[in-house]
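Here the complex is missing a single protein chain, while all its other protein chains stay put.
This part shows subunit A:
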């Protein structure tokens, strides 16, 4: 600004900025919102770019987590492995064991790897201590951050096992290991002490290698490691590639969604900043002419007007960066918890590139009309505003004048055609805002549909546990929370109400349910591990007895099981096995092998899609362990469950009413993010309209004064200004709604594929016609809201003042 400081040019710039306060304010606010949106969008796009890799690199994650038998290899031998060929860094040995802690309420946590470390580490697997502090003494533990939540918090206590002499462990911190080296940490002495009871002490070593990018490289590294130590010393390894695959699959689902919003935000920012600035300079042609008449050179005029745009824009950009960072923090925290990665922050280069890009857009947007103005002959520039305007848009006035609408409305409707470029910018702003709103509404509904489609057995009013010999056992009634992507969270099992009791005879329980007044319908399930020919390891099998349609999964293709010999499987199963609907698979459940025909593809994302749902009658020996009951209308599920429990408890079973399912963390977070991002984009669209209408109203203030002098009332003036954007809102809505619809139709399947599943129609076909019409009207609403302030100003401006305005 030194060049514009004290001279005549500086005064011109300062007076120009000060004279048009409203426009200066609008430029600053519009730029601020656009830059804030771009910072948020850019940050999210950066965060979605390989979040696991970034977290892993930041923590110097271990390429290989190795467990050794301390009876076969000494600590010194293990420490010496850091000098092996290919090893670039190592940490350990750390004492490690596996414990199965029990909550204060008696619920069991899954088996967890407990490692003894004196601190979070530095060179390899530098843990991110999310909250609390590191364990310092006996009885203190640090838990994996994925456990932090409503069940466990700082200060919570767990028992080390369900044994009578179990130790009390107090949670003093939550930490995150990107490489997943353990789920629980304590002091080394504490781990040795806890392990002595079970006799399961191992030594954990963490390694980084110079080549560990592929499975074969990791295998070679592992082979070298095993060969360097006594035979049988290496008892287990965990590759970072497996952890990465699991983490990426979970995070990948959100990437298309965040990317879509990011692109929308950046494109809108460029359009709005460009139109705001070029419009502001374009309306100053007459003043530019006067400046030239009093002796300013074209170059000075150009510099003055570029600077005049840059001053409020720079202020807006600075504020936008601050606002963007403030808004990005909670969103990144959300993203962080969705991805289960280390702390995310706005990348420094986003805070540099976005404002630099915005300044460039502002400069270019100002330069083009300023150069045009600089080239204008002085008399021509001065004549702007005095001479009759161009003939642009006269045809529109003729056409609109024939519409059977009040004259102020038809006059307003034709107005945008006088400035087609400005009108196009407004249409684009409204269209992008409508795209964002349409996409967000669809996404929210889709996510709700996903939430509703999960765990359909939870839809039952009452769950009755029989136990039984099906292998499901009482443990199957554990109210499990879905693990976050890349994580392995499990809430301490509240445990079934009958945990530890003897099993009831399923037939007796079934008879009790059938006899219980208030029963509308019921079906039984048996759950357990099964093997499928051609697949290594086990898959989770759920077998259904009776009319299981109320508990059936949403179908992507085919139909739900309707009889014996049928099986329904998720997308992941079909892809892993290379099978299709109509194919047969051999399933072994409790040593009984049957051939089942695949009749449907279910929307079931649990267990990585490796599940089978079949008719229980297909397996002669299987018995249901759980019954899901629908009660008759008007019957209290709680009362029903209480009464039924009184009947089945003596048999060894139990009954309890299901509570309403809680929203999934990830879905709630995505919905909140979608709402905030949409609000920002719609606000930017509204500001774009506001700016254009301010420019338009200022330009037409004399005409408005004439109309008011002829008797146009304030209400008619408002309707004229609002009508001038109503058409733009309609067109923007007509473009934005189908585009948002198409974006939803494109992004959702991509999200599904990233998560390893297809999506059922209930998730994809979420819009109804009336909703689309309303969303289209939202375009009009955005435009009208953006025009409200200038319309009010136009109505209030004194007629005599308006008539004096050139």
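Things worth noting here:
Here, a contact is a pair of C-beta atoms (placed from the backbone, for glycine too) under 8 Å apart; a residue touches a chain by one contact, two chains touch by 3 or more; residues count from 1.
Just so we're on the same page, contacts and distances are computed from a predicted model.
Hidden from the displayed complex is a chain whose UniProt protein name, among "ABC transporter ATP-binding protein", "Aspartate carbamoyltransferase", "Peroxiredoxin family protein" or "NADH-quinone oxidoreductase subunit G", is "ABC transporter ATP-binding protein". From the options A:143, A:159 or A:707, the residue with contact to the chain not on display is A:707.
The residue from A:375, A:398, A:586 or A:621 that touches the chain not shown here is A:398.
The omitted chain makes contact with just one of the residues A:581, A:594 or A:803: A:803.
Screening A:14, A:58, A:167 or A:407 for touch with the missing chain picks out A:407.
In the full complex, subunit A touches the omitted chain through residues 388-389, 391, 393-394, 397-398, 401, 406-408, 411, 414, 418, 702-703, 706-716, 795-796, 798-800, 803.
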